[in-house]
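Just one protein chain is left out here, and the rest sit where they should.
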Amino acid sequence: MTVQSMPDVSPTKWHLAHTSWFFETFLLKPYGDSYRAFDPDYHYLFNSYYEAEGPRHPRPERGQITRPSVEEIRDYRRHVTEAMVTLLDGAADSTDWRTLVGLMELGCQHEEQHQELILTDIKHVLYQNPLLPAYGKGHPKEVRRAPQLAWAEFDGGLVETGHDGEGFAFDCETPRHKVWLEPFRLANRLVTNGEYVAFIQDDGYRRPELWLSDGWMTIQEEGWSEPLYWRQSDDGWHVFTLHGAQPINLEQPVCHLSYFEADAYARWAGARLPGEAELEVATAAQPDLGHVNDQASGHLHPDVARPGQDAGEVLQLSGDVWEWTRSAYAEYPGFKPAAGAIGEYNGKFMCNQFVLRGGSCATPGGHWRPTYRNFFPAHARWQFTGLRLAKDL
Amino acid sequence: MTVQSMPDVSPTKWHLAHTSWFFETFLLKPYGDSYRAFDPDYHYLFNSYYEAEGPRHPRPERGQITRPSVEEIRDYRRHVTEAMVTLLDGAADSTDWRTLVGLMELGCQHEEQHQELILTDIKHVLYQNPLLPAYGKGHPKEVRRAPQLAWAEFDGGLVETGHDGEGFAFDCETPRHKVWLEPFRLANRLVTNGEYVAFIQDDGYRRPELWLSDGWMTIQEEGWSEPLYWRQSDDGWHVFTLHGAQPINLEQPVCHLSYFEADAYARWAGARLPGEAELEVATAAQPDLGHVNDQASGHLHPDVARPGQDAGEVLQLSGDVWEWTRSAYAEYPGFKPAAGAIGEYNGKFMCNQFVLRGGSCATPGGHWRPTYRNFFPAHARWQFTGLRLAKDL
Amino acid sequence: MTVQSMPDVSPTKWHLAHTSWFFETFLLKPYGDSYRAFDPDYHYLFNSYYEAEGPRHPRPERGQITRPSVEEIRDYRRHVTEAMVTLLDGAADSTDWRTLVGLMELGCQHEEQHQELILTDIKHVLYQNPLLPAYGKGHPKEVRRAPQLAWAEFDGGLVETGHDGEGFAFDCETPRHKVWLEPFRLANRLVTNGEYVAFIQDDGYRRPELWLSDGWMTIQEEGWSEPLYWRQSDDGWHVFTLHGAQPINLEQPVCHLSYFEADAYARWAGARLPGEAELEVATAAQPDLGHVNDQASGHLHPDVARPGQDAGEVLQLSGDVWEWTRSAYAEYPGFKPAAGAIGEYNGKFMCNQFVLRGGSCATPGGHWRPTYRNFFPAHARWQFTGLRLAKDL
Partner (left out) sequence: MTVQSMPDVSPTKWHLAHTSWFFETFLLKPYGDSYRAFDPDYHYLFNSYYEAEGPRHPRPERGQITRPSVEEIRDYRRHVTEAMVTLLDGAADSTDWRTLVGLMELGCQHEEQHQELILTDIKHVLYQNPLLPAYGKGHPKEVRRAPQLAWAEFDGGLVETGHDGEGFAFDCETPRHKVWLEPFRLANRLVTNGEYVAFIQDDGYRRPELWLSDGWMTIQEEGWSEPLYWRQSDDGWHVFTLHGAQPINLEQPVCHLSYFEADAYARWAGARLPGEAELEVATAAQPDLGHVNDQASGHLHPDVARPGQDAGEVLQLSGDVWEWTRSAYAEYPGFKPAAGAIGEYNGKFMCNQFVLRGGSCATPGGHWRPTYRNFFPAHARWQFTGLRLAKDL
């Protein structure tokens, strides 16, 4: 729980401390009258990127922190949880109640995001180990076939996207606003491992005309010729999962692709990546829920889509894998970041990132909504990232 | 003419050879029946980035090519020019005529782009020299005052942008398409050096809340605390120009900013960067022409806007400096790249770049049009890049 | 016990596994007839640098190995220890006995070297932590004064150095051979913190004439202006020790210097570093034992020299700090590396390293002998490294 395998990855211990820090910093310290910090040094150690909260420990060095121990961090968490209960118990009638509830919800949403990151980060750490240890038992034997590929048609026109203010949303999902869309088509399901193998076998990684210039440069520099966690051996492709190394299941959605690979695949397939508004419109119309991280299944790998009700249904619009869109992560017209340090949550990352939609098999159940915008740089692959094809009509 | 000061910069000799290579590769070889290549090795040496044209000399090593000499490249150019004249003379009645004219126009437009790059690249090379030598004489003493800052209002709504097919355009300017715009305001002129000095003096480079996360990281890593080519000495700010080092003229447009700096300045000023569609709409309405590179003036530095006819007029919509927009460089709906190697001209760069609009003082006269889309990564500063403010209405 | 703070440092868990691996690889596998490897993967994971033993896990990634756990490594060690006891019990009358005893002794000496590295590596790991946690309690309050600096004279001439074959030695200490030495003088004690502070205050780190060219470049690049683990605060210099951060004790030997700093200090002091033969001759004559790592004291920091019997005595010739010599680590005339993988122990490192002599406060008691040659690159500072001055007579 202490090791960090690359700067993007944080140790599990750090995630646990940082989500506690969030409640301490944004709720307990400003609103808990008699709150006493568990340890003043933690403010520095467990700040992620909030410049307004002062200097912080450098991200690439999170894995150097051997003390406090995991047990001390668990004490920290208990301390914060107890103080939160006390704070909320005493505040029900106060004038701060609305503010507190809003921050409490933000803190919980924030923690759900880190629950997903804990899984993706542990997966990356374990993969550095030549022994390829498994995180969890119980990978199911999947026997279902992927649905036949079909295309659903959408009219486009002047539509509205973005969050309308009912229920929780991050600031970057607002305001709701008009967008003009040309008519388009969406694939009824995610691209599968089998389809991606065909791309590889058709020299997909060796044909520059399929790639963005930055993508071509990246795959040369990194030596990529398959998705992250794939390895070819004498008996075919294997993939490292949170349940250990497995022979590849050709019916399951392809996963751990960079934007560059998703984009090249789409070009090879004579299609393109969807825009984020296109996916949002489709999701609002028929939000088929795919496979998310619920504790019941314990299954932490993308799954085959459930059969649809009818041929035109767009499946798996959430869950299984985050879907790369061709939309650069940018502010919506009229966007206003939240005030104070909380405003650093989203707006300051609106540069050189692409929007992903739909949640993944590692996203906690109930965390996602149709307006949800995730974002990563084009080269990132350690999240559960895949794609769905789109076309102009 | 041989030296390369960074990978983004090319030697003057290389520009001269590469623009000749373009005509040789895309016109003379496919259409000049009896054309004989000047030197077969040049195909490898002077390809810029056309993967479809085979392997090429690595960009960062262009400055290592001491042979062929400048004189040999001039011979190469004469050889290509003569062959082009022969080709065009003989083709007037051929079935290829339309194709040839299109490629000829593309080759000329391409060359005009390199004419601008030659100037920006020479400026960068000379700046590496502690002696700060001047490229050209004749920097004018500028005495005009910048116009008073004022805001022009635009209604937005469902507008059309992109090239409509009349006259030349690059493929990325097409197709013409609908965009929904919220009402907005544009500053009547570019941000000036004087205004930017106020930003610096207000600790603009030391306040993280003004910066994108990548921007803040970049200015720490690079140690930036002023625009490229600025230096502070006991008697105030100086700027290196193609006419040598000069005391700063506070009335002139600020120049050689990265996207990060333009964005931070706009945030500090309580405004934002314009979107590319906003600038295109404004330009179509009242295209005031600023100062471009015409041989008459010989003045290669951004200039103060000419006074407008009335207070509401938006000035300098072209010329002087390229204006950073907040629009990520992306394909227009329905975009189709040109066929063949020519199609590598634009589409494959649509990732991690921002659109710039309007041309600069180094852009050849007549090269620009209102639909013109230039693009650079957010950290690039060696082009003549500045900004104009925008606001939501 | 899992974290690695830089490529030179190994996790404690790794040291524990690797010293067990050494016995398994060089004794149990070749000589233990019925020996069964604890885990076949460990052969790859815990090989340090023995090319003859096949591929191995890359050194900079030792800190990525979260499994096997510390408990599993302890099981591994117990497994190896038991098998070693069985092997030696059964081999007393065998023809391999002499070979086994030699390898057993090498394995123990090897383990003692790693005992020292465990301490220096833990110190470095803890120092990455802004909380500056202590490894052990009990840092003594030192009140003794350092002896007055005095110079002992040596005649030089044709001397012999190197190990003569009695008792254990590493291959690089052999053969004993003749060396011609000019007459020289040695300081009676190590350079102290107080003397080094005077060097700093005399702008020692800002005067290029005191430094080797590589040293001057290194201190610019690394931003060094004091020894590793030193920090200046309002109330003076503090030093991080295995017992936590402490105010500096000016009487104690200066420690954690690179060769570059030791060499620059000597030049500033009008002296030079000793050659390794000079120190060996002096040690053979009067081996005053300084402070080593014995479990009784629990004191893991260099100490003030004990007063000598008379003014000319050379003190602390072993213990406290490794003494940099000006001798490049090279083979002695007639040197023959040991046969097989064991021969990779020393000879292949004879390039770009300097010899250090005398052992340190972290060296296990009984490990050192007067012919002992330690070696590190000129920039290394994380070992307990200091210096003694020498002069030509």
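Chains: A, B and C, in written order; residue numbering restarts at 1 for each.
The rule we apply is simple: a contact is a pair of C-beta atoms (placed from the backbone, for glycine too) under 8 Å apart; a residue touches a chain by one contact, two chains touch by 3 or more.
Bear in mind the structure is a predicted one, so any value in this text is a computation, not a measurement.
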Which displayed chains the hidden chain touches across the whole complex: B, C
Touching residue (missing chain; options C:Met1, C:Leu88, C:Leu289 or C:Met350): C:Met350
Contact footprint on chain C, counting only the chain that is left out: 49, 51-52, 158, 177-182, 208-209, 211-216, 259-260, 326-328, 330-331, 333-334, 344, 348-352, 378, 392
Absent chain, residues of chain B that touch it: 2-3, 5, 41, 44-45, 57, 61, 63-68, 125-126, 128-131, 133
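What we mean here is this: only the chains that are shown with their structure count from here on.
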Chain closest to the assembly centre - both centres taken as Cα means: A
Taking each chain's C-alpha mean as its centre, the one farthest from chain C: B
Cα-centroid distance, chain B relative to chain C, in whole angstrom: 59
Computed distance of Cα centres, chain C from chain A, in Å: 47
For chain C, residues contacting two or more additional chains: none
